[in-house]
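Every protein chain of the complex appears in place save one, which is left out.
Presenting chain A:
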Amino acid sequence: MPVPVEYFQILAGILFAIGVMGVLFRRNLLIIFMSVELMLNAANISLVAFSRSLNNIDGQVIVFFVLAVAAAEVAVGLAIIIDLFRKEGTVDVNRVRLLRG
C-alpha cells in the first residue's frame, strides 16, 4: 500500500513554512541561509512526489538541476558571508548597514 502523494505535499508545505519562519525570525545570516536550503529541500520533495504520482521522470530531472544550482548558490553565498564578516565583524543582519540608504 503506497503512501498517497498528498501526504508528501503536506510534508513539503510544512517544511517550506518552517523555512520561511526561519528567514523571518532569525537575524544570524548563516541560519537564514540554512532556512533557504530548507525551503529548496521542501520544493524538491514536492517535485519528486509529483514525479512519482504522474509516473514522469522530468520532475526528478528538475530536482537534479535544483541540487546543482543550490550547490553553486551555497558556494557564492558563503563566500559573501565570509567577506562580510571580515569587513563588519558580524553576521547579524541588523548590524550590516553597507547597503542601507
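As a working rule, contacts are C-beta pairs under 8 Å (C-beta built on N, C-alpha and C of every residue); 3 or more make two chains touch, one makes a residue touch a chain; residues count from 1.
One rule holds for everything that comes next: contacts and distances are computed from a predicted model.
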Problem - Chain left out of the displayed complex - its UniProt protein name, from "Allophanate hydrolase subunit 2", "Glutaconyl-CoA decarboxylase subunit beta", "Iron complex transport system ATP-binding protein" or "NADH-quinone oxidoreductase subunit J" - result: "NADH-quinone oxidoreductase subunit J"
Problem - Hidden partner interface residues of chain A, rising order - result: 1-11, 13-22, 24-28, 30-31, 33-35, 37-38, 41, 44-45, 48-53, 55, 57-58, 60-61, 63-65, 67-76, 78-83, 85-87, 90-92, 94
